[in-house]
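For this depiction, one protein chain was excluded, whereas all remaining protein chains were kept in their positions.
Labels for the chains are A, B and C, by order of writing; each one numbers its residues from 1.
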Amino acid sequence: MADEQDLERKFKDQCAVFGVYGHPEAAHLTYLGLYALQHRGQESSGIVTSDGSSHCIEIGMGLVQDIFNQDKLALLRGDMAIGHNRYSTTGESHLKNAQPLAVDYSLGSLAIAHNGNLVNAVQVRSMLEASGSIFRSTMDTEVIIHLIAKAESNNFVSRVVEALLQIQGAYSLMLLTEQEMVAVRDPHGFRPLAIGRLDNAYVFASETCAFDLIGAKYVRDVEPGEMVVVSPDGLKSFFPFPKKTAAQCVFEFVYFARPDSTVFGESVYSIRKQMGMALAKEQPVEADLVIAVPDSGVPASLGYAEESKIKYDIGLIRNHYVGRTFIEPSQQIRHFGVKIKLNPVRQLIEGKRVVVVDDSIVRGTTCRKIIEMIRGAGAKEVHMRISSPPTTSPCFYGIDTPTRGELIASSKSVEEIRKYLGCETLAYLNRERMLAIFGANKEKFCTACFNGQYPVTMPGMDILQPDLFESVS
Amino acid sequence: MADEQDLERKFKDQCAVFGVYGHPEAAHLTYLGLYALQHRGQESSGIVTSDGSSHCIEIGMGLVQDIFNQDKLALLRGDMAIGHNRYSTTGESHLKNAQPLAVDYSLGSLAIAHNGNLVNAVQVRSMLEASGSIFRSTMDTEVIIHLIAKAESNNFVSRVVEALLQIQGAYSLMLLTEQEMVAVRDPHGFRPLAIGRLDNAYVFASETCAFDLIGAKYVRDVEPGEMVVVSPDGLKSFFPFPKKTAAQCVFEFVYFARPDSTVFGESVYSIRKQMGMALAKEQPVEADLVIAVPDSGVPASLGYAEESKIKYDIGLIRNHYVGRTFIEPSQQIRHFGVKIKLNPVRQLIEGKRVVVVDDSIVRGTTCRKIIEMIRGAGAKEVHMRISSPPTTSPCFYGIDTPTRGELIASSKSVEEIRKYLGCETLAYLNRERMLAIFGANKEKFCTACFNGQYPVTMPGMDILQPDLFESVS
Amino acid sequence: MADEQDLERKFKDQCAVFGVYGHPEAAHLTYLGLYALQHRGQESSGIVTSDGSSHCIEIGMGLVQDIFNQDKLALLRGDMAIGHNRYSTTGESHLKNAQPLAVDYSLGSLAIAHNGNLVNAVQVRSMLEASGSIFRSTMDTEVIIHLIAKAESNNFVSRVVEALLQIQGAYSLMLLTEQEMVAVRDPHGFRPLAIGRLDNAYVFASETCAFDLIGAKYVRDVEPGEMVVVSPDGLKSFFPFPKKTAAQCVFEFVYFARPDSTVFGESVYSIRKQMGMALAKEQPVEADLVIAVPDSGVPASLGYAEESKIKYDIGLIRNHYVGRTFIEPSQQIRHFGVKIKLNPVRQLIEGKRVVVVDDSIVRGTTCRKIIEMIRGAGAKEVHMRISSPPTTSPCFYGIDTPTRGELIASSKSVEEIRKYLGCETLAYLNRERMLAIFGANKEKFCTACFNGQYPVTMPGMDILQPDLFESVS
Partner (left out) sequence: MADEQDLERKFKDQCAVFGVYGHPEAAHLTYLGLYALQHRGQESSGIVTSDGSSHCIEIGMGLVQDIFNQDKLALLRGDMAIGHNRYSTTGESHLKNAQPLAVDYSLGSLAIAHNGNLVNAVQVRSMLEASGSIFRSTMDTEVIIHLIAKAESNNFVSRVVEALLQIQGAYSLMLLTEQEMVAVRDPHGFRPLAIGRLDNAYVFASETCAFDLIGAKYVRDVEPGEMVVVSPDGLKSFFPFPKKTAAQCVFEFVYFARPDSTVFGESVYSIRKQMGMALAKEQPVEADLVIAVPDSGVPASLGYAEESKIKYDIGLIRNHYVGRTFIEPSQQIRHFGVKIKLNPVRQLIEGKRVVVVDDSIVRGTTCRKIIEMIRGAGAKEVHMRISSPPTTSPCFYGIDTPTRGELIASSKSVEEIRKYLGCETLAYLNRERMLAIFGANKEKFCTACFNGQYPVTMPGMDILQPDLFESVS
């Protein structure tokens, strides 16, 4: 469920990238793709196109549908395009940090769109500044473009490899020059990136739901460590980096991705439902009713109901008109922040023993209010079931999680959390059980947010998240 | 399902009214109430307050959260307020038609908020114009206020009665003078209007979900033909009109009302689910999967699944970022209009016999595309089930339905519709079965949209909807 | 000079009206006409057109160029149009008070645009309310339209006469039905209204500068008490009112009208310059330099310089980018409000005896600051010369003057004002001298603001301006 200050999305999302090569309506398809990927970033959006000799750029703050219009799309000439949605931060959100980042350098024009987070960006930036580079944004992405500009090769693709060998962390990137497009995933493959076809054009997207909207066909993922280059010579694949263990983000299945997407080769909806089923097997409870915290808890709750044979119903109704800002009344209204978004169906809940399924708990404050609200609607018992393990550790690979200290599960036991939430029982899905769903692929995931085992460490992780390493030893 | 040109709402909705009497935060509570009732009207919103001696007014085009801000609410002084959300029309939507309508007349200030539609507005307006009245809007509501201004009594409440005796049709009204508030439902009680309490204040709303948000308690409905007057003397009830057969809008349960509301004394969610169960009993089918057309088809689909013992799953994912405007690509994308809103989960649907449940069919165009889309996702069979009877006749009581000619069920048999839609089977819920859900209250509903039996006829019904009376005889 | 809180215009202006009959680009020409008349009203603008059978309306808050665009003009179909600019009020400015006021009534559609002010509007409104009329604005103009709607004749023109016979005060009106246009000036002719031709079309405007822009030719004024009706039968003239003494607003020449306009048959620039010459004859002074308070004081200062043979120079430079809002620094800056608009040319003023010419003094606060600023730039002596008599009395005929108490000349002698302003000498133009400029027409003017002799009195003048009649006896 959402924390009160963020009624729309539980986590600050981690951006979306999109690309089209070789289609006369490249800008328009990118607009549609970004639209389908809006859930991955609502702060800003941008599209850069190339007509073979120069770039056209449109970037703005806000939602895709508010930034682009017929006139702006018409200005985006050319049959190649890359696009980007950026996540929403609280407080200052600046256009200077919007992507794609587009520059001129010695080989011509270059634009980049990045999903992920570099762990050694601060170090690389210092090094670059020492050699005379200037920075106009606070994005880690800017170091990549500097590294490419300073690389020694005369060949663009070689320069990209040279640059990427110097950075560590999570990146799914789309790069665009006047005539070439590069799609690349870091060696661990933290963030997704899929390849599709639409007629003769190549398309790329963070999630396949973008392909569905434009009628493109999903072909395969860009693999961890793979660099795909599309040019007038066609599509070529390279694996220029030392091989690393795959560490794909399991949280894409828990929360981020749209349920109708295929991510890392798996149906998000199907995995999410199996999580609910596994949870029901592992954490059964006598009850009359299974309800979900909408919308992210719905697939798992259906799985829980199916497996447990307890009736599923829609106990919490979501207001579809919730906007960004809301003026609170001065008079105290109980559970106000939660009520703006959700309202229980009393006739359904009254007198029942209710299983409430959600995908995860962050700070616990909203969950507590929802439980209180359900109890206020007459529930006899409330059994909270979470379709993922306790979230104990922050993410450094592109998700804007709270600090460790704010994550309720980082310092409290499940029983302590249950007491805080005020429910009869509380249970999470075990990490091993969760991974078992993926069968043979179970080793290919990053689960750092659940167990603090970070595939890539960064100098200064302890400074950025000071309370993290105190408790890890 | 939504028709393509109206991605958000299937029917032009029929407005919401709200009122608060005797609360220091009257304007703010009205803002919240209108917010909870946003689904009943997205074109414009307005609030009029009274501080006991004069009115304050804020009205604007758009959504509640976009029109009002802290500064505007602060200008709305006083402990009484009425508010209104207006439906969205295509094409011209003018501020001059926004409500509440606020005027000065001989007894002072008067504001009115109206949900419903008068059937003799044109005649009354002609009569008023002949006697020298001027009209600044095209709203039927304006005639009510003229009739009150021209009434002969020196007493406000008597004037209201005098005025309402001259009009026919559907109206749930909130009226506000400097010191009094009147809530009234027409003798047939077409549209809902509920009374609640919040501490010592009286509150009124089209649906009880507005009470839930502000923490008010639902007391009872304003009854058909009842006029409730709140003044410094407290609340008084009158039944000034000749008694008529109740004709409450059954479509509130089919589609309009939020599922968490209580309308006409019944839980919307519960009725909607029972419709699905009745449909499953009446119209069973061999299948592997029940899915809903979100969101309006969800409760009925759960009822269908529960009764039929066929597994329920979420086969269509809704994009939550769908806005008002959308730039279509010049290249044809299959089912584009529907895809903007919905995307099937292929892994779930592929190879399955699927029951698709929706609440109603209007023109059939969108439904046809959805069925084609589901089939494109690999469904072996598609069985369409509609949780209400065929919609054959337009509404004249406050719902902006298409003309009779546009309603597919007005001219086509179920089998013809099935062929048009392209599904294996199609079945609707029988009208009698539907009404049976309401038990003893089954006679208290208007079902004109299903059987063309209009409780109140209007001169010129045949002109406004010329194709209506041709086929009715 | 402008008072500090109103950097743009000294008086709240009194609105502009415009009309075109029989031109295929009627809306566009009206847009241009209103643009040329922008100085007469900056709060709101509106255009109503007729295509012979129905009206099209566009009204908005702000400047003409901000309200209308190509799309809106295209919606304004038809070859007849009337338009209106409304003055700017401080505090609340509501769209509901924007004009033209457009309504439907028994004879069809009717729109009205009004420049002026009715003195018996309150009484007529009370009477109308008593007979059942409702009011949606606070404009006196609304009573005119009610009177027309309630008139007994079946003929539109007769109804207008019937209505206007019931009102008193200042009005230059443009009326538009589906097929007729009426232009009328009250019997005193307070406010201007000119007739022009553009090819075969008739055009009407508050000032002739609007004709110049669209290339129309000025024909003559609508005369005081004249009603001009243009219809498919051509233009007809009527004098339906009892004859009254002409009382044309002399302040149009002092301040309101654009200098390039012809008003009441006279060149504004020429009259304004003659006022300066008369002032120089009547109020000479030994000095080195004549400067103007721009822009309204410029023509008179040129006249003063020409007559006195003292050198004219531009001592005060106006900032052309002054906007509506300005954020003041917390630290005190001397003469800040005036400096935002004007800056002296020190090299010109230093050590000089300076004659400063302005058209009028309202409260005296700004004038005082300008004098202090000029002295701060090194002037040895400052001689203030005002090209009109002392403004002692408020206007009730369409100008939003301050109350009598705020007019510095209402309670202070010229010597007292001089002391307050801090200049060496102060002199005004004598009323008789001013009128003498008009030769034989000298009796045709209202000079109530200078001598308190009101051509039309109103019941309640003493209530609205309580301090007015105390000192008048």
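Operating definition for what follows: contacts are C-beta pairs under 8 Å (C-beta built on N, C-alpha and C of every residue); 3 or more make two chains touch, one makes a residue touch a chain.
Note that the structure is predicted; figures quoted are calculated from it, not measured.
For the chain excluded from display, the touched partners among the shown chains of the whole complex are A, C.
Considering the full assembly, C:63 is the residue among C:63, C:161 or C:250 that touches the omitted chain. Note on the undisplayed chain: of the listed residues C:162, C:282, C:306 or C:400, the one touching it is C:306. Touching the missing chain, out of C:269, C:428 or C:454, is residue C:269. Across the interface with the omitted chain, chain A contributes residues 95, 101-106, 110, 129-136, 145-146, 149-151.
Of the residues in chain C, those that touch the hidden partner chain are 24-25, 28-29, 31-32, 35-36, 38-39, 42, 63-66, 68-70, 73, 209, 212-215, 258-260, 262, 267, 269-270, 273, 295, 298-299, 302, 306, 311-314, 317, 319-321, 323, 325-327, 329-331, 333-334, 339-340, 343-348.
Throughout what follows, only the chains that are shown with their structure count from here on.
Here the CA centre of chain A is 37 Å from the CA centre of chain B.
Contact with two or more other chains is made by no residue of chain B.
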